[in-house]
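Following this message is one structure expressed as structure tokens.
Of the protein chains in this complex, one is absent; all others appear in place.
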Amino acid sequence: MLELKEVDVFYGDAQALWEISFQVEKGEIVTLLGSNGAGKTTTLRTISGILLSRKGTIHFNGTRIDHLPPYEIVLKGVAHVPEGRRLFPNMTVFETLIIGAYIPQAWERRVETLQWVFSLFPILEERKHQLAGTLSGGEQQMLTIGRGLMAQPKFLMLDEPSLGLAPIIVEKIFTTIQDINRHGVTVLLIEQNANIALQIAHRGYVLETGRISLTGVASELLKNDHVKKAYLGLYEGVE
Amino acid sequence: MKGIVQYLSRKLSIRKVAIFFTVSLILFPAIVRDPYILHLIILSLMFAVLSLSWNFICGYAGIFTFGHQGFFGIGAYFSALLAMKAGVSPWVGLLIGGIAPTILSFFIGLPCLRLRAAPYVALTTLGFSEIARITCMNLVGLTRGELGLWGIPTLPSFQIGSLIVDFSGVSRIPYYYLILIIFFITVIVLYRQIHSPTGLALKAIRESQDAAESLGVPITRYKLIAFLISSFFAGLVGAFYAHYIVILTPTSIFSVGIMVEIVAITLIGGLGTFTGPIAGAFILTIGLEYLRAFGEYRFIIYGILLVIIILFVPHGLIRKILPEQEKG
Partner (left out) sequence: MSLKLVLDQILNGFVLGSMYALFASGLTLIWGTMKMLNFAHGEYYMLGGYVVYFALTLFGFPPLLSILIGVAGVFLVGLATERLIIHPLLDKPGWEVSPIVATLGVSIFLQNFALKAWGERYKNVPYFIEGTLDVFGLRIAYQRLLVLIIAIIVIYAFWLFIKKTRFGMALRATAQDREAAMLIGINFHRVYMITFGISSALAALSAAMLAPIFLINPWMGLPSLLKAFVVAVLGGLGSVEGAILAGIVLGLAESFAVIIFSSEWKDIFSFAILILVLTTRPSGFFGTKEW
């Protein structure tokens, strides 16, 4: 469904990604692992069109999407849930979700989609008239994901949904991600928390200083020594 | 077009240009006697001082004021009134014309210290300038209000050896050299300030006030210094102008149009560069005069040119032509 081929991305003169290539098949949950600064967010932002790649191609469902403006990429069915819960501080939960369905095809069905999002995250329905800025961390993360879902994407990209959240909330969110996936949405998941990511993912890639260093089926990666040392050891029993 | 710019950039260096420019300015009246042209250069130098001093507080300290014309006008009125009502020598008046706004700027700067976003400071300083204007207009007993002051005493003549410097005559040359001296003083003082710890502190404040604060930079002190210095030169030029043009009205001297001109000059020259305001002052002042040839269309074309220029050089001319030497 999504295919990156030898993508180079620069911030000014500094290169951030080197010949990144990977695919995500329809229906999968694929995770991109890596520590801080590895380039995970950069990858997502390039896919969603905020950053421009200097070399390489990105294809979505067969069509090229690199160098398209972000709003056109959303129209194709790609939703990017950004890192750090980028919300609209002065909009209520309800307003945030509604505007999430901005694109024309989603706008018509926004009432139904809203019901679905509320069924996934009931707490959002409770707080629907509260300002986004006043929610707790976990609720904000749910809201950000919900907003992304309102666009009715076929492909959902999540940037570190577990960041800064308590384990219980993280579990809840990740279970919901699986629900979403079962609903027919392909998922690309960026995470530092390899443990939980690999538990729900089908396949994974490891990004290290701008390059893909490893790839494999989730169960294999869990057993991989390097992965265990670098990414799993940090998170075992902690949080 | 691009080729010309690149050629110029390679051949020119700030040093060479500065030396050439300085020498030309000093020798200019020996070659050109036409009082009209001398007047143009005098105006250009005045605006250069105004823009350099505004650039100091806006481009270097990052405080976007919009009341610089207020200091200009206050300097002018103080010096003029002291000469007319109290018989104070205009030479002293020049100094007081610089100091009076400086003192006032301290009190104007205080409320501005808490404000961060540009429009708030701009509006506050504009407010003070407008208050000054309306006050001058309404204190008719003192200032004759809208009618203005006429016949302001010119600077008294003096003699050095056998050379008589006469300010009351027809020749503009004495005024030319006076404003040139003021200009050089401004350049030297500001240059040294910028390359001193003050300049560094201001740069830090401009880039990130929070970071500077956490590093222990006394923000208040440096912001006030910026206000004081920039207002001094504006007032000084104002006083000069009063004794040069010998007529003052509140509307003309406190005009927002002057502020607009300063902003256009500085931004087109290059905000935050050192030579930008100088280049802008000459280009815009002389350019505007040239446009007189277009009669009624003069300002229409001026407006269009401003838009076109900024579309081509959004960051200022100097940064485009001399990119290496000019780093803000």
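Order as written gives the chain letters A and B; numbering starts at 1 within each chain.
We take it that a residue touches a chain if its C-beta (ideal position, glycine included) is under 8 Å from a C-beta of that chain, and two chains touch if they have at least 3 such contacts.
Nothing here was measured: the structure is a model prediction, and the numbers come from that model.
With respect to the full assembly, the chain omitted from this view is in touch with A, B.
Screening A:G39, A:G56, A:G100 or A:P161 for touch with the missing chain picks out A:G100.
From the options B:A48, B:A61, B:A80 or B:L126, the residue with contact to the chain not on display is B:L126.
When the full complex is taken into account, the listed residue touching the unshown chain is B:L305, out of B:V88, B:I245 or B:L305. Contact with the omitted chain, checked across A:V7, A:I20 or A:A79, is made by A:A79. Think of the hidden chain as still there; on chain B it touches residues 111, 114-120, 123-124, 126-128, 130-131, 134-135, 137-138, 256, 260, 263-264, 267-268, 271, 296-300, 302-307, 309-311, 314-316, 319.
Annotation for chain A: contacts to the undisplayed chain at residues 48-50, 69-71, 74-75, 79-82, 86-91, 95, 98-100, 102-103, 107, 147-148, 150-151.
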